[in-house]
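In this view, the complex is presented without one of its protein chains, the others remaining in place.
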Amino acid sequence: MPDLGFHTYGKTRVRLLQVLRDRRAHDIADLNVSVLFEGDLAESYTGGDNSLVLPTDTIKNTIYVLARQHPFSSIEEFGLILGRHFLDRLGHLAIVRVAINETLWERIANHTTAFVQSSKEHRTAELRLTREAQSIVSGIRNLQILKTAHSAFFGYLKDEYTTLAETRDRLLGTVLDADWTFAGSAVHNFNELHRSVRAELLDCFAVHESLSVQHTLHAMAEAVLAKFDAIQNIHLTMPNKHCLLVDLSRFGLDNPNQIFVPTDEPSGFIEARLSR
Amino acid sequence: MPDLGFHTYGKTRVRLLQVLRDRRAHDIADLNVSVLFEGDLAESYTGGDNSLVLPTDTIKNTIYVLARQHPFSSIEEFGLILGRHFLDRLGHLAIVRVAINETLWERIANHTTAFVQSSKEHRTAELRLTREAQSIVSGIRNLQILKTAHSAFFGYLKDEYTTLAETRDRLLGTVLDADWTFAGSAVHNFNELHRSVRAELLDCFAVHESLSVQHTLHAMAEAVLAKFDAIQNIHLTMPNKHCLLVDLSRFGLDNPNQIFVPTDEPSGFIEARLSR
Amino acid sequence: MPDLGFHTYGKTRVRLLQVLRDRRAHDIADLNVSVLFEGDLAESYTGGDNSLVLPTDTIKNTIYVLARQHPFSSIEEFGLILGRHFLDRLGHLAIVRVAINETLWERIANHTTAFVQSSKEHRTAELRLTREAQSIVSGIRNLQILKTAHSAFFGYLKDEYTTLAETRDRLLGTVLDADWTFAGSAVHNFNELHRSVRAELLDCFAVHESLSVQHTLHAMAEAVLAKFDAIQNIHLTMPNKHCLLVDLSRFGLDNPNQIFVPTDEPSGFIEARLSR
Partner (left out) sequence: MPDLGFHTYGKTRVRLLQVLRDRRAHDIADLNVSVLFEGDLAESYTGGDNSLVLPTDTIKNTIYVLARQHPFSSIEEFGLILGRHFLDRLGHLAIVRVAINETLWERIANHTTAFVQSSKEHRTAELRLTREAQSIVSGIRNLQILKTAHSAFFGYLKDEYTTLAETRDRLLGTVLDADWTFAGSAVHNFNELHRSVRAELLDCFAVHESLSVQHTLHAMAEAVLAKFDAIQNIHLTMPNKHCLLVDLSRFGLDNPNQIFVPTDEPSGFIEARLSR
């Protein structure tokens, strides 16, 4: 008889648009929500016993009900509402994980009820609740950034397969994914913190005298930890989306860092976690 | 013997990032370029005679060369440079079509050499050059917009399969694609025009008392033609990206236009062209 | 007052899975359906008069109703049922266009009620019905094919920007899109014809002594017209998905057409239509 190890189930990709109308200017939140359960559920796998299986369709309905009953101001807050509801109600669950991915909109000019989707970037919250503890991780996904100065790469290890030329002036582009974990449960202003952390990451990226993606990633993470006491650790992934200088010398032309080919693949990949 | 009708070839998806460094603040243009040829090319199809086939690899090289030789300030301008080059040089071509799709970036805060990709939206230019004429079409792709007021849909045709409820207050969301054709060749400030047309489309979308997507599409197109004499016609597609009000009455709750499910499919689809 | 030119509306991306259970082995059809209307609809744009606007939600409902009432054996047949229904019922319509995209499944081994999605390839039908005529176009989308022999490219036009080396032995890969139009209305066995045309296209691709993508595209189209009298014309697009030979001479190694980099961009692009 095999051993059933890690197992989970739940509902993913539940889309929800909340319109808050209690002020003259509407506010919208455009979410993609996942809720996953872990707990005393082995019988549903081994014997098809569904008596402790709340249908994922019910999870979906509950997400809409709770959104109506508890209008929320941040995805972290809504995640806590969802997680606690299921833990409180279902004694056979040990862990509830909630992941919320927010698509970002901003108002069109000074109009109060019209919006334009402002970015490919997403804001995320990932929560893990047990009966004893809860962790909240806030994040950014798919933030495409590029710097055209203050980036070098030289002095690296070389072997017989190394053909890359050293450079003191290259483009540095990446698609930033960032996650930060809060130190305690005292955080309240998740929206303001998200704005501030994002601004700090971008500022540091812009001004850093980069010797490598690793170097800049570390500086960005360090800057966030230095500035925000509420953050316990931060995890960044920064693929190196190479912009290749086009060789125009074949055509009798120079190319003083002016014409590049941006590429999607292959891609460098850099990832690290820094803790306080 | 079958008849060879319409035929074309060329290079698509040539990516090019231009960095302009002649001012203290860098400027970047991130393009995806296509160039397609039509002309006296039938022999290459019917007999494999390549003597008039300029390789698509050469088209790609030429795009980079011309970008270096003629730093451009708008994609429309670069498209003209490309199209004229090939028409001038290759006597067997009758038509050159150039399509350029620009990914949009903006500066990070007040930093002069760091950028963040600002939107899923793209700016486009499509040019068609012959020896006698040229047409320039500027456009917008994938502009995601949503209004939470001033939108109704009622009084429509009903049959026995109609279950949709009439509404005086619904969400109206779409992914706007827009193209406008210039009346003559006197246009120069393509960038300024693009900004202004985009702003006009958004403003009209925001304030229009909409009776249907068709109604709002027409108002938006009409507003652009009324304001910009240089534009001969405008073509809009506005899929209706439905936001469905969640029925919470099953759970003893009302839902005063607060909780919606945004959906990708099925989708309404509305398209029209207006001419001066 | 601007002139309202081409205009259309309808429903797109209506997904429908039909399970036919009247035999011991089930059959499934997995469709994505669009229906678009043209006709006397200008008032809905100019004045917001919806009295002739059948809601796109009703179009969706009708697609499901007609599928239930008329179990279909091919997407072309279902497209005709849909198009005729709307034309018959709505006197203000001049044109109904139906597009159906079928996702392909095959049975798992010899099991009668279990299926595996067999390909990225899609089968398509595009119909245009008026009160006087109807056209049916059958097609293939996204058929990824590659040949590792019998492909050359030499003798082409060269200029000072040409760096491509001539070759008598290259890889030739493409993503075939094909559409063929039927000569009359006498066709009945759309499924059998689809299988046969697809096989002919693949066979010709495999054996053709290719001097260019254009050359092979023409041979494939010609072979279909030669074999199938019911087909009036055929339209193929064959982007050249380049596989680049890796230069290993820098590392003291040869590379006898063994190690390649497949690339998505840039891409050659070849398109032509052949008629009887």
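Labels for the chains are A, B and C, by order of writing; each one numbers its residues from 1.
Note that in this section a contact is a pair of C-beta atoms (placed from the backbone, for glycine too) under 8 Å apart; a residue touches a chain by one contact, two chains touch by 3 or more.
Remember, it's a predicted structure, so these values are computed and weren't measured experimentally.
Chemist: Specify the residue from the set C:89, C:120, C:158 or C:188 that touches the hidden chain.
Modeler: C:120
Chemist: Thinking of the whole complex, not just what is shown, which of C:165, C:206 or C:226 touches the missing chain?
Modeler: C:206
Chemist: Contacts of chain B with the missing chain: which residues?
Modeler: 160-161, 163, 250-251, 264-265
Chemist: In the whole complex, what residues of chain A lie against the chain that is missing from view?
Modeler: Output for chain A: 2-15, 32, 34, 36, 41, 44-58, 60-62, 65, 89-90, 153-159, 161-164, 210-215, 217-218, 221-222, 225-226, 233, 239-240, 264-276.
Chemist: Just the residue numbers, please: which parts of chain C touch the chain that's not shown?
Modeler: These residues touch the chain not displayed: 15-21, 26, 28, 30, 61, 64-65, 67-69, 71, 105, 108-109, 111, 113-120, 143-150, 171, 199, 202-203, 205-207, 243, 246, 248, 251, 253, 255-263.
Just so it is clear, only the chains that are shown with their structure count from here on.
Chemist: Please tell me the distance, in whole Å, between the geometric centres of chain A and chain C computed from their C-alpha atoms.
Modeler: That pair's centroid distance is 37 Å.
Chemist: Starting from the mean Cα coordinates of chain A and chain B, work out the distance between those two points in Å.
Modeler: Between these chains, centre-to-centre, one finds 29 Å.
Chemist: Pull out every residue in chain A that's touching 2 or more other chains.
Modeler: Residues 251.
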